[in-house]
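A quick write-up on the structure given underneath.
Omission of a single protein chain aside, the complex is shown with its protein chains in their original locations.
Now for chain A:
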Amino acid sequence: MPVELLNTIEVIINGLMTGVLYSLVALGFVLIFKSSGVFNYAQGVMALFAAQTLVGIQTGQVPFAHLINAVTGMHVSKFGFDLPSIIAIILTTLVMIGFAWIVVKVIMVRLVNQEPIILFMATIGLAYFMEGFGDLMWGAELKTLDVGLPSGGSFWIEDVTAQWAVEGENYWGMYVDVLDIWATIIAVFLVAALTIFSQYTKAGTAMRAVADDHQAALSVGISLNKIWIMVWSIAGFVALVAGIMWGAKSGVQFSLSLIALKALPVLMLGGFTSIPGAIVGGLIIGVGEKLFEFWIGVPFLGGATENWFAYVLALLFLVFRPQGLFGEKIIERV
């Protein structure tokens, strides 16, 4: 194969892998929107908070150490032990469940039947609160995240694909990051589990009923509290997975919360209510932005086109399908 073609295939594969990472973030949004009609502005900050908590627990950091030291004059920072990654992940999941419980009890139940914009504003407030709370609890400094997932280019893929080039070409083979492969495997499991849960379990059906109409769901005996706590907990777990994958690349720091910006075009394209939509949308955005950068961005526009092109692509889709690829068409009759 000509090297140009191989390079294009490499861009597509990497675009798909990046798309999976976008989808992981978008999934959290979809889950909460699907169950409560709330666009959770705090989803990105939840990923940051989950990752901060994971590193804090894993490295035995004392929560609120800066605050304790400032108030008491002590010098505490660590408990003096490290925990295995799996234990830290389980404990962090418990923290996220606790967080979900607090959010529902303190914010959500007080806003039942309010306008969606009110609920949206509440999540903006939640996002800002969590930003500060996370920094206060674990510190704002950059933290290294290592849960034992391998990373770096796959030698095997490089060796195999290097032979595909036309003889005589100095081709190094295709680059695929092993961490991205893991992210894809985890995302596939996550989506399969969530789809089965949503479509084929009693709790999943109750979740969809709550999404359709809070009052009607209440009238048939569905507990809003329980469903919302469950959904926010699942969204918290998805945020943790996204936080691990993105945090492994860049370290855990405030910028993790900005990955939510990458999920928006995915949601516009895939629809706010579809789990498969979040995945397909992520893949289309990932491949689209990478191909555009490779073919047009770098050669003709000076590069750095990915951020804005993702939105252009999403808007193009919206022209033809305003509800997104997999979104539910809303028909309101008077």
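Heads up, the rule we're going with is that contacts are C-beta pairs under 8 Å (C-beta built on N, C-alpha and C of every residue); 3 or more make two chains touch, one makes a residue touch a chain; residues count from 1.
Rule of thumb we're sticking to: contacts and distances are computed from a predicted model.
Not every chain of the complex appears here, and the one that does not is recorded in UniProt as "Leucine-binding protein domain-containing protein", selected from "Cytochrome c family protein", "NADH-quinone oxidoreductase subunit C", "Insulinase family protein" or "Leucine-binding protein domain-containing protein". Note that of A:Leu5, A:Ile90, A:Ile118 or A:Leu142, the residue touching the chain absent from this view is A:Leu142. For chain A, the residues touching the chain absent from view are 7, 10-11, 14, 18, 65-66, 69, 73, 77, 131-132, 135, 139-142, 144-146, 151-153, 172, 175, 177, 246, 249-251, 253-256, 258-259, 262, 289-290, 293-294, 297-298, 302-304, 306-307.
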